[in-house]
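The complex appears here minus one protein chain, its other protein chains still in place.
The first chain written gets the first letter, and so on, giving A and B; residue counts start at 1 in each chain.
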Amino acid sequence: MTQGGIEVDLDVERFPVAGFGAAPLLVVDDLHTTFTTPRGPLRAVDGVSFSLGHNETLGIVGESGSGKTVLSRSIMSLLPRADVEQTGSVVFDGREMVGAPAKELRALWGAKIAMVFQDPMAALNPVVRIGRQITESLRLHLDLDRREATAQALSLLGQVGIASPEIRIRSYPHQLSGGMRQRVMIAIALACSPRLLLADEPTTGLDVTVQAQILDLLVEMQAERNMAVILVTHDLGVVATRADRIAVMYAGRIVEIAATERIFGDTAMPYTRALLESTPRISNASHTRLAAIDGRPPDLSVPITGCAFSERCPSATERCGIEAPPLTSARDDPTHLFACWNPLPGALRVRSASKGASS
Amino acid sequence: MARYLLRRFLTLLGILFAISVGAFLLVHLLPGDPTVTILGPNDTAHNRAVLMAQLGLNQPLWHQYLTWMSNVLQGNLGQSFVTHQSVSSALSHAFPIDLELIIMSQVIALVIAIPLALASARRPNGHLDRASTTASFALLALPPFILVVLLVLIFSVHFHVFPGPSSYVPLSQNVVSNLHSLALPAIVLALGSVVIYFRVLRADLIATLQEEFITVARSKGLSDRYIMWRHALRPSSISLLASAGLNISSLVAGAFVVEFLLAIPGLGFELVNSIQQVDYLMVQGIALFVAVVVVVLNFILDFLFSVIDPRIARD
Partner (left out) sequence: MSHSDDALLSVQGLEVTFKKGRHGVQAVSGVSFDVFEGETLGLVGESGCGKTTTGRSIMQLVTPTGGRVVFDGQELTGLRRKDLRRARTGMQMVFQDPISSLNPRRKVFDIVAEPLDIWGTQTGAQRTSTVRTMLDAVGLDPDAVSDRYARECSGGQCQRVSIARSLVMRPKLLICDEIVSALDVSVQAQILNLLEDLKAQYNLTVVFIAHDLAVVKNVSDRVAVMYLGRLCEVAPADDLYSSPAHPYTADLLSAALDASPISTRERIVLTGEPPSAIDPPSGCRFRTRCPSAQRACAEGAPALIEIAPRHSVACHFPLTRSGEGTRSST
């Protein structure tokens, strides 16, 4: 693979993308999630569209405040409805999730769509034994009796690599180490063999060696279970070798989405490149100057005109501050979408200004 | 675990010793002379002195205390100067009434407070939450001795739903009438506790519902009701338990006041009579017994903390 946006050979067929072959598992179309705050509406997710194939892994990368966590919860319709307005469409397995009755959603949650949360200490109920935290969804969704559910929970604990599950099943979360807690969290999420797993920063608080173990476990579980995974993270390193496609978020929008190799090797959006070049790498010599971008992400409670990145963008023009660029596909790769008026060299791949709702 | 219990037990003994001294001194500092109560105001000074010597009241205070304690430790709380009934027998008659009254009131309080708090916490500032919060403020302003008069006027005098004062029926006589006769005082006591339990539990539940593990529970597809009862209630019960502990002594005091006002022959009723008659041993005995009960109950509650929340270490 070459640097600087020079076109490379890429096997598009390896990446199951909506519109190609089988119907996608998940189609998100123009999703908006707005919080009502005392300071006015906060557009945490501002018109996101993408689709996800069965058995595909999509990495969603962004800095804090980019809306990636809110997006993952919006996909599940998990946000409390009281102070949140959600518009657009999320079609999961042929069913519309946005505005669906709570009862319908609850039948999907934990059964067909499950989530792994960032901080397993906070995500596990401190006063409930590990066993029941796993068995309760088994008993609810699979209608197992207590004994069957316990047997299933033991087997799940074994599958996620917990030693002596028959002891651990009776433990409370505080009696486990951080890595074990996250394994338990994964066991809970996988309990009913979901079709889609949303993992929100699943390894952020963990040590380097444990982080690698947990990510490997997720990959292994996905391969075994034929499920789709959305891996939400701030760390490009987490998704670099584990995602089929990567979506980069900035200020509540997807600014670039493409196959992983293209995101790294054929970057089109200046923000993506800034993110890549400001990340320190082990492969670089020490004291390598990082290409830092000045400033910080915009305040989402203030309406944004034009491209949200334009103020920090080295290649911004007058147009960028006025008119928001739509997601546009690259000329040589219809699955590579980016939102930029002045894409990086190699930008001549722009084919046409498609709406970009379906990738 | 054993070490923890042992240490707690030793602390408990220390507290009980302090209480016994306190109860003893308190009673002996009361104004009045028991010989006047027993012999009447017109007897001779000589007879009084003889009686004082008989009762051991001419001994120095520390000596009287040691005599009393050594008897207490052998299970002998002494005899009433006035009725000659043994103090332990009086306690064994009166205490079950208090116990029943307090248990009834706490059951009523929790049965009202827990579901109300669960329902209010689900929608803070909703209609139900506002109504119950306002009502609880109103109740806070009413102490039991006013509340009991009010409720007697309404339910006994006006509607005849509950019997009025002096209508206590022992449990051994008729269970239904007994419960009926204690219902009103139990409700009076319960209302005071409901306010506390509701407010404390509601506040903790609202905080707990913000926790990530509640979102996780929702993401499993569990119903709201299941989440409230099985995931939110227990971690929110710590302050409830703490307030129950703090509430015990005022509950006992409230029970005494209500018993006295409604002429229910419980400990409170006995205590007030004994104080009026300067019945030293009776007052000492009741005070010591009540203090022991309160301390032991707190000891049990303390232990319950670690049952409710396994993270609370026992060492």
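Quick notes
FYI, a contact is a pair of C-beta atoms (placed from the backbone, for glycine too) under 8 Å apart; a residue touches a chain by one contact, two chains touch by 3 or more.
Owing to the predicted nature of the structure, the values given are computational and were not obtained by experimental measurement.
The missing chain, though absent from the view, touches A when the full complex is examined.
Although one chain is not drawn, the whole complex shows that of A:Glu56, A:Glu201, A:Glu261 or A:Asp333 it is A:Glu261 that touches it. Of A:Ser177, A:Asn226 or A:Thr317, it is A:Ser177 that touches the chain left out of the display. Summarising the interface, chain A meets the missing chain with residues 1, 63-64, 177-180, 207-213, 215-216, 234-238, 240-241, 260-261, 263-265, 274-276, 278-294, 296-297.
We adopt the following convention: only the chains that are shown with their structure count from here on.
On chain B, the positions that touch chain A within their shared complex are 211-213, 215-223, 226, 230-231, 234-235, 308-311. Of all residues in chain A, those touching chain B in their complex are 76, 78, 105-111, 114-115, 117, 119, 122-128, 136-137, 140-141, 172, 174, 185, 188.
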